[in-house]
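My questions will all concern the structure given below.
A single protein chain has been omitted; all remaining protein chains appear in their positions.
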Amino acid sequence: MAVNKLFPNADKAVSDVFDGATIMIGGFGSYGGLPINLIVALAKQGANDLTVIANMGGVGLELSSRIKPGGYQDHGILFKNGQVKKFIGSVPALGGMPPTSPLEKLYNEGKVEMETVPQGTLAERIRCGAGGLGGFYTRAGVGTVVAKGKETKIINGKEYIFELPLYADFALIKAHKADTLGNLVYRKTARCFNPVMAMAAKTTIVEVDEVVPVGQLDPEAIITPHVYVHRIVEARR
Amino acid sequence: MAVNKLFPNADKAVSDVFDGATIMIGGFGSYGGLPINLIVALAKQGANDLTVIANMGGVGLELSSRIKPGGYQDHGILFKNGQVKKFIGSVPALGGMPPTSPLEKLYNEGKVEMETVPQGTLAERIRCGAGGLGGFYTRAGVGTVVAKGKETKIINGKEYIFELPLYADFALIKAHKADTLGNLVYRKTARCFNPVMAMAAKTTIVEVDEVVPVGQLDPEAIITPHVYVHRIVEARR
Amino acid sequence: MKSRLDEQTIALRAAREFADGAVVNLGYGMPGLCANFIPEGRTVYFQSENGMLGYGSLAADAEKDYEMINASDQPVTPLPGMSFFDSGIAFDMIRGGHIDVVVLGAYQVSENGDLANWGRPGRGATGMGGGMDLAVGAKRVIVTMLHTTKEGEPRIVKNCTYPLTARQCVNLIITDLAVIEVAERGLILKETAPGWTAPEIQDLTEAKLTPDKDLKEIEL
Partner (left out) sequence: MKSRLDEQTIALRAAREFADGAVVNLGYGMPGLCANFIPEGRTVYFQSENGMLGYGSLAADAEKDYEMINASDQPVTPLPGMSFFDSGIAFDMIRGGHIDVVVLGAYQVSENGDLANWGRPGRGATGMGGGMDLAVGAKRVIVTMLHTTKEGEPRIVKNCTYPLTARQCVNLIITDLAVIEVAERGLILKETAPGWTAPEIQDLTEAKLTPDKDLKEIEL
């Protein structure tokens, strides 16, 4: 039989994340789809100089209750801890919130690098990396600051920007159920960036609501096939 | 309420295919996943000068019994009828079969144009068109005839070929079930090229084993959302 | 009596633009409210860039599911025929031209339809989210916003001074004061808020507005 992918807890699953690693964090940015247990474990584990790739920068525990009553921990904690060297994402901070998220504070102090990427381009750069492709042309960002320093090309009379693939050493993702092989299904909009990120990392670590025996997931409805999943943690939230 | 997408039969569903149209034909090439009823209807309808985009060229009725006992009609009939000006695909003819498929005969007589594309590049060019992107770089085909006349680029020290998106006026596809809105699910490997082609055509026409009421398909398991589907025909085979 | 439309009313007016059967994406903030104002007798399919098609209105407190949110992080309700997909597919749909209408918020719109909706002075860390993809991918771009800043500065300007989302992408602007079409020949003032005159609205607008020959009060 093949490797056992089941880990007893989130701490064990992220124990070998190294200083300087590139980490993709799944979800859309807020509660649903965010691998909260893995994030908290990574904050405890303490790896530094991380490059974090995520759709949003996280609002931090204090502001999170504006999104969900009671609040929740998000990847803001990694910025608060000073573990992050660089952030790549589409919404580092929310314009509709006060400028007090951990990432925005750090950015304003000049203590974190930032690459802001249109959300569709972010998804496609990750998929591009996952698919072993070298890059692609998109119209999103033409004539804006996003085009700065990038190659452009006229294709069928329209201007496009060249964008490069993204990869990660680790992807921390959230799924609804995993079978013990590592096949995944998601729940509602908690799917979002999780499946694309799962495909683009050397080591994909997933937290799930429930682990089920092999054969329990409908082969037609599996969203992430098991070849993309390396570690599974069952973690209630 | 929105448009009624249900058509009474395949003939009605393809009636407005025009001379010179670009047609994507779903499936992998052989029986499973091939929109056989729509193909036969298009052969009857008689549109000419078509550009056909499909993974395989079809073997034709005579050779088809080597694939499936009893044989079946495939898009070979469109070549046999002389309806096709150009074929774009990854396997115009099978090397393991005699050179008597309708497309191969036509090609050897110099009566059809052909663009042979690696299968992964074919899938990605269609997805690229579907996603409104301008093109992408792939390593498939580097150093081969496929690279001829194409721009190449060194990305992270490796050579890549530039490939352009593909689009179609019509996609003829096969799904297992549609709801009346046009949401689709597929069955086993009959999925293959159908979902990507469904997304890349101005008008997507699907033949299904069964039409079900809205709400009957699991929202987590719908593979093709209804915005991609314009006409539905329930057709047994 | 002169009045400004509130956010709910702006959203209601914007929702009138949704044709029967339209596929509509609602941007961050105020546009999200449009889901509650679909015109009677029409079916609209709301798409959300976090991977959802065909959701219903905003969820009431009792039924909030934080794994079923729109792109503004607000829980929404399910409808029959809806589907879920990943962010990659969500943006294929957007860039691929399958969104009939997108409603976006804005900081500024220029007279030729340039849109600036994601960055403002002093907030260097805010991002564009899906706005750039939506602005180039959707068939029609409607902007909903307040006509002026808190300080009374015009938001409809000759040239955007805030960072751009996309050039020449806006088709219709709906503010608390007016409905304005972005046409080849410039900005056409189509409707005014109750009690407001065209010159009064022009005074709060940097770009030149041309009153439509059928200029009327917004009917609600």
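Note that the chains are named A, B and C in the order they appear, and that numbering of residues resets to 1 at the start of each chain.
Methods note: a residue touches a chain if its C-beta (ideal position, glycine included) is under 8 Å from a C-beta of that chain, and two chains touch if they have at least 3 such contacts.
Being a predicted model, the structure only gives us computed values, none of them experimental.
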What shown chains does the left-out chain touch?
-> A, B
Residue of B:Met114, B:Leu164 or B:Val212 touching the missing chain in the full complex = B:Met114
Of A:Ala10, A:Val112 or A:Leu133, the residue touching the omitted chain is A:Leu133
In the whole complex, what residues of chain A lie against the chain that is missing from view?
-> 1-3, 127, 129-133, 179, 181, 183, 199-200, 214-215, 219-220, 222, 225-228
Can you name the residues of chain B that touch the chain not displayed here?
-> 28-33, 55-57, 67-68, 89-96, 99, 101, 103-104, 107-108, 114, 116, 118-124, 126-127, 138-146, 186-196, 223
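Methods note: only the chains that are shown with their structure count from here on.
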Just grab the chain with the largest centre-to-centre distance to chain B, centres being mean Cα coordinates.
-> C
So, in whole Å, the Cα centroid of chain B is separated from that of chain C by 37
Could you tell me the distance, in whole angstrom, between the mean C-alpha positions of chain A and chain B?
-> 34
Could you check chain B for residues that touch two or more other chains and list them?
-> 131-133, 219-220
Where in chain C do residues touch two or more other chains at once?
-> 84-85, 91, 94-95, 136-137
